[in-house]
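Here's a slice of the assembly, chains where they normally sit.
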Amino acid sequence: MKRWFWVATGIFVASSALFAQESAEMTKTLSVALDTVWVLLTGLLVFFMNTGFAMVEAGLARAKNTVNILAKNFIVFALASLAYWVIGWGLMFGDGNGFMGLTNLFFANGGVDEGYSAISWTQVPFWAKFFFQLVFAGTAATIVSGAVAERIKFLSFLVFSLILVAFVYPIVGHWIWGGGWLQQLGMWDFAGSTVVHSVGGWAALAGVLLLGPRTGKYRADGSIQPIMGHNLSLVTLGGLILWFGWFGFNPGSTMGVGDGKAIAHIFVTTNTAAIMAILSATITSWIIQGKPDLTMLVNGALAGLVAITAGCAFVSVPSAAIIGLVAGVLVVLSVITFDKLRIDDPVGALSVHLVNGVFGTIAVGLFAENGITGAETGNGLFFGGGMTLLLHQILGVLMVGAFVFTVALVVWAILHKTVGIRVSREEELIGLDLGEHGQEAYPDFQGFLTK
Amino acid sequence: MKRWFWVATGIFVASSALFAQESAEMTKTLSVALDTVWVLLTGLLVFFMNTGFAMVEAGLARAKNTVNILAKNFIVFALASLAYWVIGWGLMFGDGNGFMGLTNLFFANGGVDEGYSAISWTQVPFWAKFFFQLVFAGTAATIVSGAVAERIKFLSFLVFSLILVAFVYPIVGHWIWGGGWLQQLGMWDFAGSTVVHSVGGWAALAGVLLLGPRTGKYRADGSIQPIMGHNLSLVTLGGLILWFGWFGFNPGSTMGVGDGKAIAHIFVTTNTAAIMAILSATITSWIIQGKPDLTMLVNGALAGLVAITAGCAFVSVPSAAIIGLVAGVLVVLSVITFDKLRIDDPVGALSVHLVNGVFGTIAVGLFAENGITGAETGNGLFFGGGMTLLLHQILGVLMVGAFVFTVALVVWAILHKTVGIRVSREEELIGLDLGEHGQEAYPDFQGFLTK
């Protein structure tokens, strides 16, 4: 009896153990599969933000420059994709030193996993990591497009974008997300208030300063001539698409689902900042301008979203509400201030992405609560953490600003001296659509455009 | 020999059991994670319906009122989010009595799980539940916007929306989804034909009756002056986005994936009702109006979607087809009838959301098949269930209608007597865009608007 019992037990135990092991392996595979679905679908939402940017920027421009804006936004993602595949990814995530990646530089190393230890914390397959990071790189380039609209030469914009995504963006990305010196120091930027938005913003600022304002915007007598966007339906559509896509941008930056708590938290901090910024921007605009301005509502939402991007996983929902409230006021004041400084930004990109990218990054140093969704950020100033985190955040903002602004200024200046960056005055007056593309956005209505 | 065998067996068994337990825990975590991804992404699709509503409503208005509609739809979700966070969620899902939630009322109780037993059946984290319910609350408020368009004061609309989402919507939601008296009675509304759509519809009806029709719509001689929407491309875009988002609205209301059968079933019932309603609305419009009217196609789709919302998980695919067929006819007849009654609804919101919200809720009492995707609804009249379910559905419709219509009428009346709800006749003629916002949607085309 004992013998068959032992044998039976042995077989039972062995098969049961095998069963358990197989089951554990299946569970592990499923976990990777779920994370992959999450990373790809949220990456896709970020990809869709291209549509949002195109609609917002086209709608805020005049009808005669619409084709040009749309073409810029459409092709810039193609160039960004190419640049990031060929070199950007390797510079950003390749193993290297504190400044940049050095190994596996080209063509994303053919899709091989090894050599990217800074992003090995996510278990998804290589091409999923690559796609997710690629769409972020594309966003940085798109931000520039709006600020330089209605006067930039098409070809110069393309060359600048290529350089931005091939070299500038990935190097900053390496500093903060690729294991570089700011990450080692303890600066935190969850989804890219600095890495994406302020990088785009600083690059845009350099361009705007060299380009100068649109003809007729600032008059000799000191007055400002408002130039209205030609289609506020497109602006609103684009704003809502951007907001929609931001739910990929922020929650997707977990690059994994875990037990679901972090991504749910990030959904709500993201939304809360956006809606509080809409409300504060509306009230600010109502007080200052006398009436609630639709473009301020939309830019308010975007400002809140940019501001919460760095801290969405590090702050509580009420803190997100406060960050949003401030962002909405900031964006309105900032739009007015840039105009007073005669820095002409047709879509408010500097106020949205640069000012609030900086603010959002610093806000982490104020509002962070250690471990609120897992990350060991330490506490911010308002939660008893003292000045350490805050100073790291400020240092990060300053160093990234100095680096990106300087490099961008040099690149714009070289383009300025060689192929030129600004279209001719004649072309600006007839519109870049006819000038750069030989076509019009709305030909059936063409004879009836004002001005 | 026996001794080492026992020891080895013991270790093997213990480790195997541990292995199995860990594996089971991992599986459980994964199951929660998958459900969380599902709830957040379908909630996001519902969020995107804001874009659809904005485009449909703007497109069906005149160009001179476009900015105002867009601004209303943009800010109403911000107000709804705030109201639902501060108080609405607690009234709806907080443990309480049959009428309303009473515990954990404010600020969604800071994200703590306990105290919401009516929604503890879904295993997703608190903030995922909150986000999903929040976007539904936002939808109810948006429905009102279209019906009162082109004449409502911006500020009055904002105040009304705040009250609707803070108090009215959550109390009805508590009755049917939050463990309240209608749920206890056995009334079924899977995704909100009543909770969301008819609540929005009744609130809108009260507003429309107090506001009166747009100037010039109904003439003294009894004739009706059609007022055409200014942009049918936007209308179609919005209609398709709403349809897209509805695949979050209905299947997402499972708030979990289970074995996948229910969500797949709901995808197909939802789509089938929509397409049959398009076909029947087209044919009805073709017969009555002589030509197929695009706005009827779009409203047909929406009508089918509203009508299947209550029953998408409770009826078969062929039943969904019949429900859709009826909805498509209903919406066309209803639009014509409201016009004859001189109830001026610029976008057909009453015909889509109120009439078909009521019809869809009652249809559950006719077509339900017990347990078709799991829920124990009992059978509807046409499937041998007798009158019980049908009467519960009708009672629910009547009680919700009486409550919402009455409260909304009082709120609108108070607003009417205090700040006023209607813009001046002069402002209505020049358009609410200039009047309320000091800007135009299409300034490059401004000199050439007809009328």
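For clarity, chains are labelled A and B in written order, and residue numbers in each chain start from 1.
Methods note: a contact is a pair of C-beta atoms (placed from the backbone, for glycine too) under 8 Å apart; a residue touches a chain by one contact, two chains touch by 3 or more.
A quick note: this is a predicted structure, and the numbers were derived from the prediction, not measured.
Sequence-identical chains make up the whole complex; the displayed set comprises 2, and the total in this structure is 3 copies.
Criterion: only the chains that are shown with their structure count from here on.
Distance between subunit A and subunit B, defined via averaged C-alpha coordinates, is recorded as 31 Å.
Touching subunit B in their complex are the following residues of subunit A: 6, 9-10, 13-14, 16-17, 20-21, 23-24, 27-28, 30-31, 34, 37-38, 41, 45, 62-64, 228-233, 236-237, 239-241, 243-244, 247, 251, 257-261, 263-265, 267-268, 271-272, 274-276, 278-279, 282, 289-295, 297-298, 301, 317-318, 445, 448-451. Of all the residues in subunit B, the ones that touch subunit A in their complex are 5, 9, 12-13, 15-16, 19-20, 22-23, 26-27, 29-30, 32-37, 40-41, 43-44, 47-48, 50-51, 54-55, 58-59, 66-67, 70-71, 73-75, 77-79, 81-82, 85, 107-108, 110-111, 124-128, 130-131, 134, 154, 231, 234, 237, 436-448.
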